[in-house]
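Complex shown without one protein chain; remaining protein chains in place.
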Amino acid sequence: MSEVAVQQPSSGGIMRLWNDKESRSVIVQIIAVAIFFALFFYMGRNAVSNLETLGKDISLDFLGQTASYDISQRLIEYDSRSTHFRAMLVGILNTLLVAFCGIILATVLGFLLGVFRLSKNWLTNKLAYVYIEYVRNVPVLLHILMVHGVIIHTLPVPKNAISVSDSVFLTNRGFFVPKPLFEPMFWIVFGLFVAGILFTIWFRRYAKNVQDLTGKQYPVFWISLGAIIGVPALAFLVLGMPINWDIPELKGFNYKGGMVLRPEFIALWLALSLYTAAFIGEIVRAGITAVNWGQTEAASALGLTRSRTLNLVVIPQALRIIIPPLTSQYLNLTKNSSLAIAVGYMDIVATVGGVTLNQTGREMECMTIVLLLYLTFSLIISTFMNWYNKRIKLVER
Amino acid sequence: MKLLKIAAYTTALFSLTAMNAQAGTLEDVQARGELNCVVSTGIAGFAAPNEDGRWEGFDIDFCRAVAAAVLGDGEKVKFVPATTKNRFTVLNSGEGDILFRNTTETMSRDADLKLTFLPVNYYDGQGFMIRKELGVESAKDLDGASICIQTGTTTELNLADFFRTNGISYEPVAIETNEEGIANYGGNRCDVYTTDASGLASTRAALEDPSAHIILPEIISKEPLGGAVRHGDDQWADIGKWVVNAIIAAEELGITSENVEELAAAPQENPNINRLLGTESDMGAMIGLDPQWAVRAIKAVGNYAEIFDRTIGPDTAIGLERGLNAQWTDGGILYAAPIR
Partner (left out) sequence: MTDTVQNYKPGEHPSLPPPSNTVGPIAWIRENLFSSPTNIVLTLVCAWLLYKVVPGSLNWMFFDAAFTGEDRNACKAVADGACWAFIGERLALFTYGFYPAEQRWRVNLSFILLIAAIIPVLFDNIPFRKYGLIYSALFPFIAGWLLIGGFGLEPVPTSEFGGLMLTLVIGVTGIAFSLPIGILLALGRVSNLPLIKMICVGFIEFIRGVPLITLLFIASTMLSYFLPPGTNFDLLLRVLIMVTIFAAAYMAEVIRGGLQAIPKGQFEGADSLGLKYWQTMRLIILPQALKISIPGIVNTFIGLFKDTTLVVIIGLLDPLGIGRASLADTKWTGLSTEVYLFVALFFFVSCFAMSRYSLYLESKLDTGHKR
């Protein structure tokens, strides 16, 4: 810098600096960062002085106070005497629950839709098309409200519940299903199930090795099925079915006992899945069509059966195209779950960012927590999907 | 280096603007020529826009009274509709100057949420509404019921306490607004709707067949509803406080919107009236207003009885009785502090 100044001591120094590519980029960046920090500082300063005027401070102590409100759908023990922190945990788990269930259902439905869109059957194809176009072009909030409305208005009140074999009851207060009560012996069955999964993982590897070395093929699918399902099922029967069901019963206003899925959860879950499935369907279709037809032809030339062509040639290649946009759909679904508030499902936004914020008046702290939580979820999902994407990436030899 | 200096100066400049001392709310409102009043998004009788989009209701009239006292015109109010969720934030962030929104005064709201409450203008309590056909007669029979409840309210906390104390269970159905409440209760998603008894009356009036629903006799909480302002501006709090007191005192003293101008024209026999209407001593100056402040407020919306009868009284669709809200001289507990 000083060198330049010596060469041109007049006001041209700045111009000179400006015309030099290197120094210009430094200058531009310094200005940008200065503006950025000035803005940041300015807003922070305002916030501090505004809070001071109101006599508020910033602290997270409120998380330890009693929440005093009830939450109907919860995965962990919680009552109105629990703390705000626990209420937040309930909210986090509820968000994760609906996001997890939603991602699974949306993926299944989405792949089905994608396959239907490629189907040669004209009727199926067009139906899938109409469905996808309708769902994609209507806001997700509207879908949530509609599904919620349908559940509330078309399903009966508990007294006239639709019952399936007197153990599952569908009402507009929720779906009541029997709750399994495990006897100690059941854990043996469960242990066998886990062992079955572990065995399968090992066996698949072993079978692949054997095939690579000798060309001998094992019926991997059937053996795996037997290990995971067959053995535990046999044990279950031999041990005399060590499981009891807590069947819901109509008592007073509502069914008691069993497990319950609240209409709010069902509405949110279904609506998010149906909505995201339409997008996934299009992604899957695009992914499969993008695989060169020559690949399929080459596979048949090698004498692979149709299902083997799909499994070994088309799908692995399509997945590489499908995964990145699929990731962003999963992220969207998770973020859209924040619309839970429209139907009163107690997720993060409704607990920490809603009732807790309201009872304690800690807007800053609560909204910051909510933002950080969503950022964390986004980060986790995209990290996982990136890892998966890397794993299936084309390895060029 | 020069640039860094420039950056530093910019930063300093920004922070200077931020340090501008905050003027008092009264000066702000007068400079703006408009009062920002935080109200509900719609509770029939308390605060709701009518067919022409003009806001009407019990809470609205108190906003107009304050505007009349401060600005001389009850129409110079901008209503800021807020949900139960964001009402305090709207007030605390300075978006609203004063809040009249069916708000219960509680210790934690006063101390922790940094609000200053104005005198109670409606004594309420939380009740339950339920379908007649269910044959429930007491709130203690509500074991296992689904209950629609507005989140972020004191009623939510009372409900949890009530059921806990009585050892019975319930399923809370969280709703955001009264409209959602009507939709959910009307659609039979919940057996019971709970909120302040006044709100229940208003909601019941909005249902398809009001006679098919009853309000249970139990009142499970005390809900003194009143206006509120931000902590830290005592003069502004005083204005709000004494406008409410003036409205209540006007009924006691027999001053109405009809006769207020006449009574204020010349000093009367009753020194209480004279003090209120500024014909004897200048009470207005103590809160930074002129002597005519109360005259304008009463002229704009009338006294407490007029407001009550016009908006939520027995002759309206809401049909609430005065009950606790009668003057202390009539067996109620409405008791305005003396203006002297």
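We call the chains A and B, going by the order they appear; numbering starts again at 1 in every chain.
One rule holds in what follows: contacts are C-beta pairs under 8 Å (C-beta built on N, C-alpha and C of every residue); 3 or more make two chains touch, one makes a residue touch a chain.
Remember, it's a predicted structure, so these values are computed and weren't measured experimentally.
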Options B:I168, B:A205 or B:I339, residue touching the unrepresented chain: B:A205
Of B:I182, B:A228, B:A297 or B:I312, the residue in touch with the unshown chain: B:I182
Option from A:I14, A:L96, A:L118 or A:L141 whose C-beta touches the chain left out: A:L141
Residue of A:L63, A:A161, A:A342 or A:V355 touching the missing chain in the full complex: A:A342
Touching residues on subunit B - with respect to the absent chain: 17-18, 20, 22-23, 28, 36, 41-42, 49, 53, 78-83, 86, 89-90, 93-95, 176, 178-180, 182-183, 186-187, 205-208
Residue numbers in subunit A that touch the chain omitted from display: 25, 28-30, 32-33, 36, 43-44, 46-47, 49-51, 53, 119-124, 127, 133-134, 136-142, 145-146, 149, 153, 331, 335-336, 338-339, 341-342, 349, 353, 357, 363-364, 367, 370-371, 374-375, 378-379
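Note that in this section only the chains that are shown with their structure count from here on.
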Distance from the mean Cα position of subunit B to that of subunit A, given in whole angstrom: 42
Touch list for subunit A against partner subunit B, complex: 27, 30-31, 34-35, 37-39, 41-42, 45-46, 49-50, 53-56, 68-72, 79-81, 149, 152-153, 157, 172-173, 251-254, 256, 262-264, 341-342, 344, 346, 350, 354-355, 357-361, 363
Of all residues in subunit B, those that touch subunit A in their complex: 3-4, 6-7, 10-11, 14-15, 18-19, 22, 84-85, 88-89, 92-94, 108-109, 112-114, 134, 142-146, 151-152, 156-157, 159-161, 163-164, 170-176, 180, 184, 187-189, 191, 230-232
